[in-house]
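Before anything else, here's the structure in question.
Removed: one protein chain of the complex. Kept in place: all other protein chains.
Residue numbering begins at 1 within each chain, and the chains themselves are lettered A, B and C in the order written.
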Amino acid sequence: MSSTQEAALRLQGIVKTFPGVRALDGVDFEVMPGEVHALLGENGAGKSTLMKVLAGMYQPDEGQIIIAGQPVRMTTPIEAKAQGVVLIHQELSLVPEMSAAENIYLGELPVKSFGRVDWKTLEERSNAILKRLKCSFRAEMTVARLSIANQQMVEIARALTVEARVVIFDEPTASLTDAEKVVLFDIINDLKARGVGIIYISHRMDEIFTLSDRITVLRDGAYRGTLITADTTEDDVTRLMIGRSLDLSRDEEPPSFGKTMLEVRNLTCPGLFEDVSFTVRTGEVVGFYGLVGAGRTEIAETLFGLRKAASGEILVDGEAVDIVSPRAAIAMGISLVPENRKEQGLVLQMNCRDNMTLPQIQDLTAGPFVSHGAELAIFDQYRDRLAIKTPSWRQSAGVLSGGNQQKIVIGKWLSMQPRVLIVDEPTRGIDVGSKSEIHQLLRELAAQGYAVIVISSEMPEVLRVSDRIVAMYHGRIMREFEIADVTEDTLVQAISGIKSEKTP
Amino acid sequence: MSRLNDISVLRWLMRNPIWGFVLLIFVFFSLSADNFFDYRNFQNILVQTSTIGIIALGMTLVMINGNIDLSVGATLALAAAFAVDVQSWAAFATWGNWQILPAVCIALLVGILMGAINGFIVWKTGVDAFIVTLGAMLGIRGLVFVYTGESSFFATNFAYSDFSALSLGPLPVLAVIFLLCVMVVHWLLSRTVHGRNTYAVGGNREAAVNAGIRVGPHMILNFMIIGFLAALSGVLLSTQMGAATPNLGRDYELWVITAVVLGGTKLTGGKGDIIGTFGGVLAIGIMRNGMNLMQVPAFYVLVIIGAILIAVLFLDKRFNTSNDGGLRL
Amino acid sequence: MTKTMKILLASCATIALASAAAADTVRIGITQNNVGIDSYQTTYERAFIEAAEANPDVEVIVLDAGGDVARQISQMQDLIQQRVDAIIIWPTDGQALVPAVRNAHREGIPVVVTNSNIADAGMDFIAAFSGPNNIQQGIYSAEMMCDALGGEGQIVQITGMPGYTTAIERQKGFDDRLAELCPGVTQLDIQPGDWNRERAQRTMETFLTRFDQIDGVYAGDDNMGVGALNAAIAAGRAEGMVFIGATNFAVGYDAMARGEYWGSVYQSPVDDARAALQTALDVLAGEDVPKLNYFDTPKITQENMDQFDRPVF
Partner (left out) sequence: MTRLKAGGPAIAKQGILVAFIVFMIVFSLMSDRFLSADNMMSVFRQSAIIGVMALGVTIVVIGGNLDLSVGSMLSFATVLVVDLHDKIGPELAIPVMVLATLCLGAVNGFLIGVLRLNSLIVTLGMLSVIQGLVLIYSGGQNVDIADQRGTWFAIFGRGAVFGIATPIIIFGALALLFHVIMSMTAFGRRVYAVGGNPTASVFSGIPRSQVVFTTYLISALCVAIAAIILGSRVMGSQNTVGQGYELQVLAAVILGGTSLLGGAGSILKTVLGVLMLAFIQNGLILMGQPYYTQWLVTWVVIIVAVWLDVAAKRGRLFSPIA
């Protein structure tokens, strides 16, 4: 990476404004051939806008894009791809009813006469790319029938249809298992070795420190600095991102646990989870850790009345209960903050206040009417308590940042005064600053005497918030750890299905 | 037949339940209606279904795109009016039987134009196609009345209506045109880039935009295709009548949508095919024909067809939707 | 109730006896316009079936096009397919059925057109027409209107479903005759009421706000005429206004009896149906049947109404 070398891609003074917002404010950025350059910033810092400018989806108002020394103008994704700039989207953007091959070459299917698709060429080329990615499925398969991870591979395969100069990965690991991550990192290293410049966007610090050569940080649409990864600590990066230092330590009073609030005995739902037993006490956070598909979310859904267990018992506060619906669960004091906040947590076009009071709207009435005052009182209380940033309760939930949306959902369930609070993936897709606030909040809730279950796929998260960790593998509980006894190694072993000595 | 073949036929029927239904009613009417199982009756069924069938092909494209077109009945009437009226224009008076040619061309162009207008509005305004074409359904019908002045047009040249009585080999020419359209649109949808992009735009519009597919012009093209097919259907219908009436094609949009949905195309887009639509069209055609032959009173036909539509939807939901993982939503 | 049952039983018995006796029956197919849209067509259908059942030598196939031209064309094909001996058609559209009738003609199946006639181009291919003369009915209504107003006044017209032959013919007969007979009567406006009483009522309400002086209303049938009458009564302007319709319905007959409705044209669906069947049978019997067989549809007014039975529909 000598300074004499020509950058694969260079951005100079990029400005992009939207009505009322200056989304990018003079951003400089470069990536060298054979370099992995991580791009960091909180949600709303301008990363996505920058990526869309790079991928030809937005036109910058000011500034220059220089590729291999030549200033270029890219007005469509196809033009960007022709220049060798390829974006791999964060959210899967595949067409489910089409084959993997068609998806890989979407928008540029090889053509024969009369606009016919040249299937032979298409499938040959696609299979070659999948082979290069060490994928075990054929390109003729319909995408709808592939696993999420394989779908992600199809997404990545798209980048390899051209001789890419620059490949942009936008949160590529969000839905991948650890094993699949290893394959992905191999691919990135392979691309790197071929002299491709990589732009890597992620919220996960560990990945960034494993992969990247340099780190550039954006904040509020502006460039905040570039760091050499080898000479940097996580703390430096975080400070640059949020403008202050993050406190990651757990310096609270030693927790005091009360009575057993929730007890699950031999709960079984064939094909999803088997023979699951555990307890949660008041004042305690129990973390459920495991790979995607290990059955954690399904247990939560069963406890919330969304699934019917084949056998087993659920006891709330010592009483055996039959939970037939979410309404029943709510009546028993169980709350669930679901995994997917946009699809399961919020009615996006509804305003913040109405979203928050939705589960108890029936109880907030004065006569036949909903009491405006009672609703607003709840909203104000939880907006202050959770530090939700919104100009007004009238704001529709859809326009808030991910972190604030998640706080609305948490507020919605806290306001129900639950006896058991289940939080599934509390910080997925949320920036570092909000993440830490939510972790803090979960600890506080425990301290206030709530019985809390946290489901997470992120090891630092479970380690940080839990008092006890339940490790799951393939629908079964492999081991339970007290937080004091757990080590990263034993935890990884437990969730990978490696047998070890039982905990006493 | 080998066992393997049996299984694949079964599996094919499972994926295309409408053809199982077509088979069922075919056997039923063959056994219970006297004149049903007869080669000439099969010809009739094909001719009778061609009107709705040809439009249904276009509707399949538009619905896979995630749109809908409620204005096809009115477009059909407008095209029929042009096809019949232009023949009598003074400009073509000396053309003899060739006066039919410009008439048909103009009628088809009018259909394409109506489709283009719908498509353009859907693209540029971003208003839902259901609303745009609901408006167009009223508006184009208004154009028909403005153009015809409320009365029927008729073709003075019997050569025009003789066309519909022609046969090509063993099949009536209308049936041949219909089958030809089925094959061409099937080929278009399954083999060409435009056809594949139709699935992409309907299945995941964002992905299609990101992949550089120009979604707007793409949708306009599909609206033009359905406009063309509705006009073609109108021209063929007017050859059967030797005339065009301003009320022609009322409620056809509902029948067309019924046929397409019976054929397994999803209203949400991204899914469906011509084989299914063809089955859906035949199902309606056979039921109507068979019930006519069995003299089922018209009042009961309404109840039966409505109930079958709902029943098919119910069965499709039971057997053909992807497993939602047992979540009680 | 019991009386109907007895008649039914009796007719069943007759049929059973008759069919045992009959050597060869004729099969006649009928495709009707739109049964169920109003009582006239329904009564027609019922009368037709009754007339056919009363005749042991006739077997009928009764179809309904639901107002859809294309469906009527397919029904024609289906009837040809069944090789019926004769087809009776109530055309949904006079022009558009010409080729279908021509096909039947080519196949050697005689076609009798009922109620509203086929276009001129089709006259060569039909065996006969049987039905009311709609143009004449329009003329009658114009004459009554002229009479009632004494040759001076302002009127409005409410027509049937736009684009349908009966509606067009009645309007034509009325317009032409009125202009000829009574130049002193001016037509303020013509709007459709779609054979629908409620829609006619709405149309009339708008007329009433629009025009301060309306002396007479001509409606394409009594159903719409009574709708217009309702509107005028509600607005308190019915007094002295002349209402003239066509196809005398029971509601029109009753309104006439109350003195609110001036006159109409008496047209019996039972006569219509019987005439159609008889014409078809005559054709099949090889008799020399005239092309146009109009059955009588006389004027009915408050004065002469006691000569007519109250319509059953």
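One rule holds for everything that comes next: contacts are C-beta pairs under 8 Å (C-beta built on N, C-alpha and C of every residue); 3 or more make two chains touch, one makes a residue touch a chain.
On a predicted model such as this, the values are computed, not experimentally measured, just so you know.
Peer 1: Any idea which chains on screen the missing one touches?
Peer 2: It touches the following shown chains in the full complex: A, B, C.
Peer 1: Hey, which of A:Ile330, A:Ile378, A:Val420 or A:Met459 is the one touching the hidden chain?
Peer 2: A:Ile330
Peer 1: Specify the residue from the set B:Val62, B:Val132 or B:Ile286 that touches the hidden chain.
Peer 2: Here the residue in touch with the unshown chain is B:Val132.
Peer 1: Tell me which of B:Trp19, B:Phe36, B:Phe82 or B:Trp123 is the one touching the absent chain.
Peer 2: Selected residue, touching the omitted chain: B:Trp123.
Peer 1: Which residue among B:Met14, B:Val27 or B:Val146 touches the omitted chain?
Peer 2: If we include the chain that is not displayed, B:Val146 is the one touching it.
Peer 1: Tell me, which residues in chain B touch the chain that this view leaves out?
Peer 2: 121, 123-128, 130-132, 134-143, 145-146, 150, 209, 214-216, 254, 257-258, 261, 267, 298-307, 309-310, 313-314, 317, 328-329
Peer 1: Across the whole complex, list the residues on chain C that are touched by the chain not included here.
Peer 2: Here the touching residues of chain C are 35-39, 41-43, 45-46, 162, 189, 191-192, 195-198, 201-203, 205-206, 208-210, 223, 226-227, 230, 234, 249-251, 254, 313.
Peer 1: Of the residues in chain A, which ones touch the absent chain?
Peer 2: 19-20, 76, 304, 306, 325-327, 329-330, 336, 338, 343-350, 354, 358-359, 361-362, 364-365, 368-370, 412
Here is the rule we go by: only the chains that are shown with their structure count from here on.
Peer 1: So, comparing C-alpha centroids, which chain is the farthest one from chain C?
Peer 2: A
Peer 1: When the contacting C-beta pairs are counted for B-C and for A-B, which pair yields the higher total?
Peer 2: Comparing B-C with A-B, the pair joined by more C-beta contacts is B-C.
Peer 1: With chain centres taken as the means of their Cα atoms, state the distance from chain B to chain C in Å.
Peer 2: 34
Peer 1: Pull out every residue in chain C that's touching 2 or more other chains.
Peer 2: none
Peer 1: Quick one: which residues in chain B touch 2 or more of the other chains?
Peer 2: Expected reply: no residues.
Peer 1: Which of the residues in chain B end up touching chain C in this complex?
Peer 2: So the residues of chain B in touch with chain C come to 34-35, 38, 40-41, 44, 47-48, 51, 145, 148, 150-154, 156, 161, 164-165, 237, 239-248, 250-251, 288-289, 292-293, 295, 297-299.
Peer 1: Help me check something: in the complex, which residues belonging to chain A touch chain B?
Peer 2: 55, 57, 76-78, 81, 87, 89, 93-98, 102-103, 106-109, 111, 114-117, 144, 269, 272, 301, 305-308, 325
Peer 1: In their complex, what parts of chain C are in touch with chain B?
Peer 2: That would be residues 35-36, 61-64, 66-71, 73-75, 77-78, 81-83, 93-100, 102-103, 119, 121, 161-164, 168 of chain C.
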